[in-house]
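Structure below; questions to follow.
Complex shown without one protein chain; remaining protein chains in place.
Chain nomenclature is as follows: A, B and C, assigned in order of appearance, with residue numbering initiated at 1 for each chain independently.
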Amino acid sequence: MGGNSFGTLFRVTSFGESHGPGVGCVVDGCPAGLLLSAEDIKRDLVRRRPGHDGAAPQERAGVSSRNEEDEPEILSGVYEGKTLGTPIAVLVRNKDPRPDDYDYLKDLYRPGHADWPWEAKYGFRDHRGGGRSSARETVGRVAAGAIARAFLVSQGIEIRAWTSQAAGVDAPEPGMPESDAFDWNEIENNPLRMPDKAAADSALEKIKNLGAQGDSAGCTVSCIALNLPPGLGEPVFDKLDARIAAAMLSLGAAKAIEFGSGFAASKGRGSETNDCLTPPTDFAGELPPGVPPISFRSNNAGGVLGGLSTGAHLRFTVAFKPVPSIAMRQETIDRRGGKVEIANRGRHDVCVAPRVVPVVEAMCALVLADFVLLKRSDRAF
Amino acid sequence: MGGNSFGTLFRVTSFGESHGPGVGCVVDGCPAGLLLSAEDIKRDLVRRRPGHDGAAPQERAGVSSRNEEDEPEILSGVYEGKTLGTPIAVLVRNKDPRPDDYDYLKDLYRPGHADWPWEAKYGFRDHRGGGRSSARETVGRVAAGAIARAFLVSQGIEIRAWTSQAAGVDAPEPGMPESDAFDWNEIENNPLRMPDKAAADSALEKIKNLGAQGDSAGCTVSCIALNLPPGLGEPVFDKLDARIAAAMLSLGAAKAIEFGSGFAASKGRGSETNDCLTPPTDFAGELPPGVPPISFRSNNAGGVLGGLSTGAHLRFTVAFKPVPSIAMRQETIDRRGGKVEIANRGRHDVCVAPRVVPVVEAMCALVLADFVLLKRSDRAF
Amino acid sequence: MGGNSFGTLFRVTSFGESHGPGVGCVVDGCPAGLLLSAEDIKRDLVRRRPGHDGAAPQERAGVSSRNEEDEPEILSGVYEGKTLGTPIAVLVRNKDPRPDDYDYLKDLYRPGHADWPWEAKYGFRDHRGGGRSSARETVGRVAAGAIARAFLVSQGIEIRAWTSQAAGVDAPEPGMPESDAFDWNEIENNPLRMPDKAAADSALEKIKNLGAQGDSAGCTVSCIALNLPPGLGEPVFDKLDARIAAAMLSLGAAKAIEFGSGFAASKGRGSETNDCLTPPTDFAGELPPGVPPISFRSNNAGGVLGGLSTGAHLRFTVAFKPVPSIAMRQETIDRRGGKVEIANRGRHDVCVAPRVVPVVEAMCALVLADFVLLKRSDRAF
Partner (left out) sequence: MGGNSFGTLFRVTSFGESHGPGVGCVVDGCPAGLLLSAEDIKRDLVRRRPGHDGAAPQERAGVSSRNEEDEPEILSGVYEGKTLGTPIAVLVRNKDPRPDDYDYLKDLYRPGHADWPWEAKYGFRDHRGGGRSSARETVGRVAAGAIARAFLVSQGIEIRAWTSQAAGVDAPEPGMPESDAFDWNEIENNPLRMPDKAAADSALEKIKNLGAQGDSAGCTVSCIALNLPPGLGEPVFDKLDARIAAAMLSLGAAKAIEFGSGFAASKGRGSETNDCLTPPTDFAGELPPGVPPISFRSNNAGGVLGGLSTGAHLRFTVAFKPVPSIAMRQETIDRRGGKVEIANRGRHDVCVAPRVVPVVEAMCALVLADFVLLKRSDRAF
């Protein structure tokens, strides 16, 4: 089938291998009349590459030194600075390919990577930098997400993600009411995109040490979406949380997701985890006649009930495994079935934490843009 | 859009409200020539209703007393005991509806339920037993899952789920190598479907106490799929884990999912979490020429790499929040926006644990059946 | 894959074999709040069975005598007479099955029917009355179309079809301006649903003679949709005419379709076939700011330009081949590859003309309902 398209009305199709001519996407279904430029897309692509000219002054401890400019070119769908309602194709050329760096991997299957099952599936693969299963594939996601975000902003919706844990160091929770330790402005100020400088410093130290040992670190990324109208989601299968979960688990190193209090809720009691309804404080969203605005006294549900947005903040956390490419020696198998040892060379992040943050936002934006459009067909009148 | 269809080639469309004429499904794309009878479907529907004539002798502590026979009728797609390749429609009549029981809920929005966002979305709802957002909707899923499972069995694939935690009591892990405490045969022998009698007894005691207090309990359900061929999944969006995550988060009370070592992996190191490849022990699955069979020394990945099955067991755990319908008084809002108190009456489970186990298996079966068919188009020759 | 679902936002899934327990459909995506009852559906089902209690007093010359009541039961999606926004499942039981009538066909492949390719595809078929490839399958389409039509009526859109040719006898064209011979009211007054009594009498006479000879007749059905807003359709693949064409060619005996002046236009000149724009006379439809209302001086385009509705009437004609089941002897092949002769028995129409008219309307309604909903996502603001 492919499986490289995502969404129903706001639909992205992604393409590209790590060391082919380029990576990119086609966004079909973006409504017409939206202001959009290549700069809007580049802004998010830059955030995907911290440590270079990005917003976060990366100290390079944890991040690959592959130095690509990632210049997005809009090939179609935009005229005189506005979206036409036609497909928006975006191309980013691969500029810094050193495919020879990967020759030693040609006949090996790296532990923790898709090499072996990919070859079992297709009988054939582009081994250079992981080919299609490289993190470079997320360039297309981020470009598409930037377009989705432009649409969402026009609807008043905002998305924010951050590193909530890295190398075992937890960041504070944003909380409800707001936690003092959590600082929204800090997120883009430190190399790990954590909302607390002390936590970031501590985690960065650990990541450096792991990198020095030739090892790698895992992390979690949390995300919040503000000002969602209630009723986003299409039960019973295309629920808001179901689609967000699919979006996040489609990311390379993602291994888990939880909404609201998640796993903790599974050990709790109903009387604790139910979020009671109260008269509205700052309810956002238009309602059909006869439906009163409400608020919730807590948000254990993470802003989703029955697969629909509730009007409270959408809130979820994604767990990422440690980067599988490590310099330490590992046993594996080669193409002839023989035992071999491998020690990864080349440019690799130690932790996906800072770079995956805008990717999480992008995927969240894609899901929400689709549901905002789908919601327009809810009612006959 | 609806959102009531799931799958690409093996595709289920679900229908029905809790207190309407019936619930059911249409399965389109089930291959022709498969043996199938209403009995095959009923077998799984019975497991969805432990405590009655089901496999698990439920003591009714934790389970609703709604006593419905759930007789599936196959309306189409099967002739002389074999699937025709045409849509298989299954209808289960609702037999024990006491809609008047729900009159007191008509103008209220229950905490922890979809009542309010549902009404915000559609401007209108069937309040009786939650209408379409009732757990009774899973009848259609289980019926479809039974058909998927019949197909998977024909391909040698097996799926097993169990309650891995309930009311805070953990069951042992199946482990690799096998844990002594984990007993596959015990699962269907106790009312909670836990793989360990002592854990089940302890959890059941806690559930009873919570029920007596008018409260409820959460749980986790784990699931394993055996004998998967490598290469199931369609990157980069329809990855095996992405679709499983969507399937599971589309279940009513599900709040989280993790694959393999999941959240724990996010705190670990690459050298620990990478599953090294070794020569094969009991590799299952046909491979294209030139691809050697392999095994993994551990299964932290939960059987998925790069969104593709690896040939190791697929392994994931889903977290369910406590049942939101509780007899304790809670504050909420009514249709006019006024504050009211609510204490749920009627028939409600205290914990979804035993009944949701076959639903998890059903959703897993639907995902796998679809990917097994999709896999047939991987290669040109 | 199945292939038994149609539509994106307003989506029907059809099921059922001719001699199985029943036929029906699930409509997913019908907006909430629409008035709907089983009577609304039955009204169109009755029109599918002229000659009985239907609107057209069929003289049975051309129509099968299979006498089924076709009582639709709404299984879900409607509460207190209004659509819920959830899937609407409709079941019609098969009541008059005489499967033994078909025993002589069990091992034969009938000329002009799907018997042989069906068996080549699935290796297996339900031979009774054509199984899934029977015209009885259109019950599900008509039921779904009735729901679509209820939605379209709420949007001011009307659909009318009629027999424009039968057994070689042409009916007058509605024309622009209106033709005198074409009488909208006559359509449901004669057994063939032709807009002219004299034409209907003449065609009916020919059909009777063909039936007496054991032969059958072809026909064309024309359809018009009024009050469409401009801009329905989703270029470049899901154009309005592309989807209508797919809808119509998915009907059993359909072999051709033309829009507006169709094949005649392919022999004409641009200066004749271009429909010039003029100031509006009776323009229907809301327009974005800055777009002037217009009219067309002719409608050779059949109301579609570039795959989008123009605001003029949508107008197309579908050609149906003669009913393949004939009493005359024909040569064919049996299951062992041997030559045999066949003379169809049982109940068969001589011409699909009167019964297929509401089916054409139903399919047109399904396409339009979908595009009306899709149109809601055209613009960002």
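FYI, a contact is a pair of C-beta atoms (placed from the backbone, for glycine too) under 8 Å apart; a residue touches a chain by one contact, two chains touch by 3 or more.
As the structure is a prediction and not an experimental result, all values here were calculated from the model.
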item	value
Displayed chains contacting the withheld chain	A, B, C
Residue of C:D44, C:D70 or C:D241 touching the missing chain in the full complex	C:D241
Identified contact with the non-displayed chain, of C:T8, C:S76, C:N94 or C:S202	C:T8
Candidates C:P117, C:G156 or C:G175 - the one touching the absent chain	C:P117
Interface with the unshown chain - residue positions in chain A	1-5, 8-9, 11, 13-17, 20-24, 26, 28-29, 32-33, 73-77, 79, 82, 84-89, 91, 121-126, 131-132
Touching residues on chain C - with respect to the absent chain	1-6, 8-9, 14, 109, 111-114, 116-123, 132-133, 137, 165, 167-168, 210, 215-220, 229-231, 233-239, 241-250, 252, 254-263, 265-280, 285, 287-294, 297, 300-302, 305-311, 319-326, 328, 330-333, 335-337, 339, 374-375, 377-379
Contacts of chain B with the absent chain, listed as residue ranges	8-9, 29, 31-34, 83, 85, 151, 154, 373-374, 376-381
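The definition used in the following text is that only the chains that are shown with their structure count from here on.
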item	value
Chains touching both chain A and chain B	C
Centre-of-Cα separation between chain B and chain A, whole angstrom	26
Chain B-chain C separation of Cα centroids, rounded to whole Å	39
Two or more partner chains touched - positions in chain B	1-5, 8-9, 14, 121-123, 132
